[in-house]
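What you see is the complex with one protein chain gone and the rest in place.
Up next is chain A:
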């Protein structure tokens, strides 16, 4: 198995790990944003609570969720390994540089954007995932069946303006992270072709970097406005 460890610890292999975990996390965003669209239903959170019940009880979803947690950790840890390696590759820095002349800001700052996203994920999971699994969540009853009322937790969290702001800023970071990360992930796998690269770039920019973060950011704003009776 020496070839496996050697391949995965090469500079290209490490990027493959970043790519596979990153693209898997990107695919999760589609599921997450689609499911959370239930928040926009005006049914006092019933659809959302039934959806969260499904997501926390379906064995397939539970299995994939562990893969997801692992991917987040591997993606983050590997980025630290790569960043340290890359920084060591230039021990003496340039006195003067004009990187903006040849590359985009997001492509050069994936580590900073990723750190913002990692902190966001920790806060996000503490607020919702931890409360759902280990906290005390009020119960709601639909058709005689008891459900954890995560919707109430959502309303409580998003009633605070600073918490909404944190989410919106984090989603901007997500957009910048994905505008480079999504298409870069395919590059690391060697997938670059006249026919498919324009499609990948379109999806990476308009779906993953704009549409999905915008929908996510709309959720706390919508709940905030609703809780405060503005809409």
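The definition used in the following text is that a contact is a pair of C-beta atoms (placed from the backbone, for glycine too) under 8 Å apart; a residue touches a chain by one contact, two chains touch by 3 or more; residues count from 1.
Heads up, the rule we're going with is that contacts and distances are computed from a predicted model.
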Omitted chain, identified by the protein name its UniProt record gives, among "Simple sugar transport system permease protein", "ATP synthase gamma chain", "ABC transporter" or "Succinate dehydrogenase/fumarate reductase iron-sulfur subunit": "Succinate dehydrogenase/fumarate reductase iron-sulfur subunit"
Contact footprint on chain A, counting only the chain that is left out: 2-3, 5-7, 10-16, 82, 85-86, 88-99, 101-104, 107-108, 110, 180, 184, 187-192
